[in-house]
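A single protein chain has been omitted from the complex, and every remaining protein chain is retained in its original position.
And then chain A:
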Amino acid sequence: MSGQYEESIAKVFDRIKKSKINAYITLNEHEAMETARAVDKGEVTGRLAGMPVAIKDCITTKGIQTTCGSKILTGYVPPFDAEVTARVKKEGAVIIGKTNMDEFAMGSSTENSYYGVTRNPWDLNRVAGGSSGGSGASVAGLECRISLGTDTGGSVRCPASYCGVVGIKPTYGLVSRYGVVEYANSLEQVGPIARSVSDAALMLDVIAGHDPKDSTSVGEADKVTYTDHLNEGVKGLTIGVPEEYFGEGLNPSVEKAVWDGIMTLNKLGADYKKVSLPHTKYALSAYYIIAMCEASSNLARFDGLRYGLRTGKDENWHSTFSRIRAEGFGQEVKRRVMLGTYALSEGYYGKYYLKALKVRTLIKRDFEKAFKDVDVLAAPTMPTPAFKIGEKTEEPLSMYMADVNTLPINLAGVPSISVPCGFAGRLPIGLQLIGDLFAEPLLIRTAYTFEANTNFQKLPEGF
């Protein structure tokens, strides 16, 4: 006779196997069932005991293939767990598998995966968002309860918004990056995606905290239990509405849903006022320069020498590694590596990289200044609902533009949460709440209060 957890996890795998979403690259069925049985027997306990959890495929999992959505890492089984993986396992979670993503987290639609596009559970012809598209879709499609994504310029919040679920991008340094395959290391953080704010907060409790293996890790989270702050309400808070986040290209349904959301919070006791973040218009260029420069360096290690793809006959090292990189990397990855290499090269470093760092400082100051006046900023997460698969693949620039409201947050290192706030037709819309450094408790209570007083926490049709 099988136990309660074994049964429910078996159901999850059944659903995944019948699913058209393509949320996973690798399933961890055998080990997951074992863990579920151990939970049933009481041998495994913890805050996540028996919960089906999915992990983005750029977060290392000992003994489970980790590909980053890339052909170049096909078959790579890391010998160690990421710090977040270890923490999730320690709390008794059942690791369902590794979720699909844009190759090396480069993209906003999960169309750049070597393992196929992930479809949006709300409309299979649309993207699930990116780059943590598999993590967003798996939660929305009931293929796990909570997932981990990484957010470099909006990669947790974008799929959360497109898939109608909750996603948190924590303060830089709050969550360990040890074991996160680096794309743009000065920008990215691991964040939870869940169907409810409380689940997201629970996961943040588990993964946040100091890790001596990551020099950029800070101790702030060790003093806080995020789930303790859910019920604190929004009375007396001032919400800032940054005008630059309601600019050109904003879909009217999105604009309305977000303003309705702000009004809801207002009714629940929060004040609101318009604010300005004047350097926002430079954020996109600065972000992509920094991200591509870092990517060009971070991806240099993939040479097929010690792990991953090995094709054709071996020649001398330079030809062999050039061929492996040519075959192993997709178009978007190549584009970013080459642009980053160019921007860092002699004579251009000052013109591009250093200038981007200066813009980054100005953007940080914008936020510092804003948070002197307001507690939380509210804005659309994505300017539009999920777009159609293939719609933007030929225009990288228009794809980059989609991140315009999320990436300034990564440049500043501040936290942000996306919570469902309405629908455009049947497609979900996300409200983005942005806080000052380490203001996660404030964001969580605001989002929870909003969620508790609205009715957008729904399942897609047929689920």
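The rule is simple: a contact is a pair of C-beta atoms (placed from the backbone, for glycine too) under 8 Å apart; a residue touches a chain by one contact, two chains touch by 3 or more; residues count from 1.
The working rule: contacts and distances are computed from a predicted model.
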item: Per UniProt, the name of the complex member that is left out, chosen from "Extracellular solute-binding protein", "Aspartyl/glutamyl-tRNA(Asn/Gln) amidotransferase subunit B", "Methanol--cobalamin methyltransferase" or "Inner-membrane translocator"; value: "Aspartyl/glutamyl-tRNA(Asn/Gln) amidotransferase subunit B"
item: Which of A:Ser186, A:Thr238 or A:Ser276 contacts the chain that the document leaves out; value: A:Ser186
item: Contact with the hidden chain (one of A:Lys18, A:Lys223, A:Arg306 or A:Lys372); value: A:Arg306
item: Touching the absent chain when the full complex is considered, from A:Gly50, A:Pro78 or A:Gly129; value: A:Pro78
item: Options A:Thr66, A:Ser196, A:Thr280 or A:Gln432, residue touching the unrepresented chain; value: A:Thr66
item: Residue numbers in chain A that touch the chain omitted from display; value: 59-60, 66, 68, 73, 76, 78-80, 82, 177-182, 185-186, 212-216, 293-294, 296-297, 299-303, 305-307, 317-318, 321, 341, 344-346, 349, 353
